[in-house]
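Take a look at this one; I'll ask things after.
Shown here: the complex without one of its protein chains, the others still in place.
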Amino acid sequence: MTLFIVQALNGIQLGMLLFLIAAGLTLVFGVMKFVNLAHGVQYMIGAYLGVTFAGWAGGFWAGLLLASVVAGAFGLALDVVIYRHLYRRSELDQVLATFGIIITLNEVTRLLWGSNPLDMKMPELLSGSFQLVEGLRYPIYRIAVMAAGLAVAGGLAVVVNRTRVGMLIRAGASNGAMVEGLGVDIGRLFRIVFGMGAMLAGFAGVLAAPLVSVEPGMGDNLLILAFVVIVIGGVGSIRGAFVAACLVGLVDTLGRSLITDLSHAALSATTSARVGPAVASMLIYLVMALILAIRPTGLFPARA
Amino acid sequence: MITRLFGATLLALAAQQGVVSAQTLKIGVIATLSGPQAPLGEQIRDGFQAGIDSLGGKLGGMPVELTVIDDELKPDLAVTKIRGYVEQGKVDFVIGPVFSGIIAPIVKPVTASGAFLISPNAGPSTLAGKGCSPDLFVTSYQNDQPHSVSGQFATDQGYKKVFLIAPNYQAGRDALTGFKSRFKGEVAAEDYVPLTQMDMQSEIAKIADAKPDAVYVFLPGGLGISFVKQYRAAGLEKIPVLSAFTVDESTLPAAGDAAIGFYTGANWAPNMENAASRAFVAAFEAKYKYVPATYAAQAYDTARLIDGAVKMAGGTDHAKLRVALEKAPFESVRGSFRFGANHYPIQDFYLARVAKRPDGKLQTEIQRKVLSSDADPYAVDCKMN
Amino acid sequence: MSRASRMVPIALFASLAAIPILREAGLPIGGFLPLIAGRIIIFAIAAMSLDFILGVGGLASFGHAAPLAIGAYAVAILDAAGIHDATIVIPAAMLAAGIFALVTGAIALRTSGINFLMITLAFAQMVYFAAGSLADYGGDDGYSLDARIMWAGWKLSGRGGLYAVSLVCLFAAWLLFRTLTASRFGRLLSAARQNRVRVQSMGVDVFAVQLTSMVIAAMVCAVAGVLLANEAEFVSPAYAAWGRSGSLMVMVLLGGAGSLHGAILGAALVVLFEEGLGRVTPHWPLIFGPLLVLSVLFLRRGIAGIGRGDG
Partner (left out) sequence: MAEPVLDIEVLRKSFGALLVTDDVSLHVAPHRIHAVIGPNGAGKTTLIQQISGALKPDSGRIRLAGQDITALAPHLRARLGLARVFQITSILPEYTALENVSLAVQARHGSAFRMIGPSSGTGPEPMRALDRVGLAPRHAIRAQRLSHGEKRRLELAMALAVQPRLMLLDEPLAGAGPEDTASLITLLAGLKQDCAILLVEHDMDAVFKLADDITVLALGRVIARGTPAEIKANPAVRAAYLGEDV
């Protein structure tokens, strides 16, 4: 039971990290109809800048702040120079161009920082663990990541539901033409959304840096997961992204051990040793396929 | 007609060139040099180059024409690149690759071209047993061995219950089989994680729950770095961690101080007490500015092996070279080294522990010998001739 | 059809056919170009089959590596059973890929747009992990073939033989897809991309049209998988990795979606960059990446669209 609780906590924590990345992705896609494969690169850049700035400025917190801001600015610069020209192009053109951006920036990262993984120190304040239950400790840093994710989710909920920009974002996600009809400077709205998304992904990168290995291409696998999240949640929906991120996080942690146990129980030892891990690996894809088969537009589609 | 004349001229030119190149040793290094696994490939490349440099830029007294090929960890791509390379002209040796998934498809094209394939890292069981080849030499180990070292150690220590973790792929499953082959106690759990997983927390939770006497992990690259960092953060220091390819000099700079105290099964470590090893480490660090891991050491040995064999054979005659290679006429950084009947090494294995050097860098350091002159269990299946 | 679009495919096939002939004639092409050309041909078949559903039919599959890998694994599984007869291997591969496309396509076609992209990816990932769990066929390490396939006792052991067979397969695929695209069925498939609801309201079962096209594309792609396995004499789960699906998509889009022969151009460019330039410098993505971005910004219809204007 304690194991179950810890696994659930881990699932939520992974979900929060995914949410930080997926939130920007789903808004950019929902509002601008822009498929930005290079969103995962923002996560990688955030992590690398975090390591670098933490080194220069002497500490995690300075690194977190500077790296989030610079990653956001970098995303904006890409938007102004390149992405802006792609908004009215087909989704496939966007896929091709942003794929080009991914492989370029992965290689640039390798040139600048080398291909060896980098180390990011955990902040003193959050390192260490606390007693969850008897004999089981849980790292403080993970609780902090969860809290950060929840705070961002709450903040986004307020922005999206209570402010004028949020109203426009919601309107844009369900009917882009209407927003333009209102005489809103759509370009500015796009840049606000894009910069916010890029910054959140960068922020997630810095947060993850002390936990994972900081290496070139680290954003690629996470990007796929983030897309799984936004598709399950319903493209353009922040609420959907939040729910789906938690779902994917939980399925990936809890579901994996569950499947392994189930296959041990149901199948012979040799069969389960083969089938169990394979099914466990494909579990989130099975879940996604199942959800889309039943609800082709995801759980909370923003569009009618 | 003109084309044919033109072609004939070129053929003649090429033939002339062939005469010239017969005096140089043509060697290709194939390793993974892009993607997340690139650091291992770089160790192999740099280690081999360091070997050549240590012999004054020549192997067996012959100048070396070296070509470095990136396999990108894509088997079909590796085959194309290696075929393109060996078909360009007579190649004497191909050195590589890093991963078992790449060696299987390139054995045939390389050996069929008349070159020797010498693997400085990958040592799959298939090629050690029934699939062994007279033109394939492995200078590293058979893949099971580094894992069985820890199994033996765990048995020696009297650990009753050990928790096992490996990535969910063939090498991961083989690793745990290797560990279990010499471990006599109870396996608390065999936990397979996806190769792309970024987060080890849920495995760590299971360990905390299972309360084993020790943990055995095979988590290469980024997986291991995540694990090491998170293991310390979870406050599980009291449970010892045995490992292979998880904490080595390629991951230690990123894993940081959290890795200190982790154990690893190895055939070499930078603090190995012999002259050849000391010379290697000093020269390597001076040139490449990082601490070499076993990958680099094995590649260094490979270069010295070729040097010795070419000298002994007095040239590049294939049959004579093979006989010479089998005798392993070189001084290994690992001390004792010889080839078994299947061309895999017979060598000692040690338990090493991560420690901080006086200069602040981390390295693995040998604690004690666990296996002496160990031969892999598949050699008996090898019917080479 | 404009003259250029008729000439380009002819020129492409002619130059692919010329490479081994020139080499036989003694031109200093080296071993590398025919090898690369052989791979270009194989990937062109896979990319062309994707172009049929993506370019003509508007079905953006991000999982087209799946039928490629299924074709390759059909070779491996039959190889292990000692079967190398092409007249068994190729139909078996096509059948397996066809059934896979029939089942997964029926589910995937419920979605559209980015969701279609992701659900096809999901199915390909399942193939990837399933292939990795096939311990009898090497698991993740992959499987080395005992021998190449043969046809009527004629072994494709030499380089030239496989090259010729691949080229014939590419030409056959091109003829097939050209015929299909020009047929009423092809028109419907394209019409369903342009305006799904309109086609539906004409009384056409759009779902059946699209599913049929996916099955055909998968079956042709499986042939590419058979050839790829025989070319490398090796089969690995890496054939189904999502990077491979992405790479096929890049070939189609870079070459010019919907043009069919653009898939050959795209395959040539991607393979030349990755495997040709990759030999010169490991930093080839620094050139290839920006090239992709520029091609999107400045070429609206891929390479095959150059010089054709907007018509």
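A, B and C are the chain letters, set down in written order, and residue numbers restart from 1 in every chain.
Throughout what follows, contacts are C-beta pairs under 8 Å (C-beta built on N, C-alpha and C of every residue); 3 or more make two chains touch, one makes a residue touch a chain.
Treat the numbers as computed from the prediction; the structure is a model and nothing was measured.
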Displayed chains contacting the withheld chain: C
If I consider the whole complex, including the chain that's not displayed, which of C:14, C:81 or C:197 touches that chain? C:197
Touching residue (missing chain; options C:15, C:87 or C:179): C:179
Which candidate, C:48, C:65 or C:209, sits in contact with the chain we can't see? C:209
Write the list of chain C residues that the hidden chain touches. 179-180, 182-188, 190-191, 194-195, 197-206, 208-209, 212
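Note that only the chains that are shown with their structure count from here on.
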If every chain is reduced to the average of its C-alpha atoms, which one ends up farthest from chain A? B
Separation of chain A from chain C, taking each centre as the mean of its C-alpha atoms, in whole Å: 31
Report, in whole Å, the distance between the mean C-alpha point of chain B and the mean C-alpha point of chain C. 35
Which chain B residues sit where two or more other chains touch them? 34, 168, 173
Would you give the residues of chain A that are in contact with at least 2 other chains, written as numbers and ranges? 277-278, 281
In their shared complex, chain B is touched by residues of chain A numbered 2-3, 6-7, 10-11, 13-14, 110, 115-119, 121-122, 127-129, 135-139, 141-142, 208, 210-218, 221-222, 253, 256-257, 260, 273, 276-278, 280-281
Complex contact set, residues of chain C against chain B: 25-28, 30-32, 35-36, 39, 132, 135, 138-144, 228, 231-234, 236, 238-239, 274-275, 278-279, 282
Give every residue of chain C touching chain A within the complex, in rising order. 54, 60, 107, 110-115, 117-119, 121-123, 125-126, 129-130, 132-133, 135, 242, 246, 249-250, 253-254, 257, 283, 285-286, 288-293, 295-297
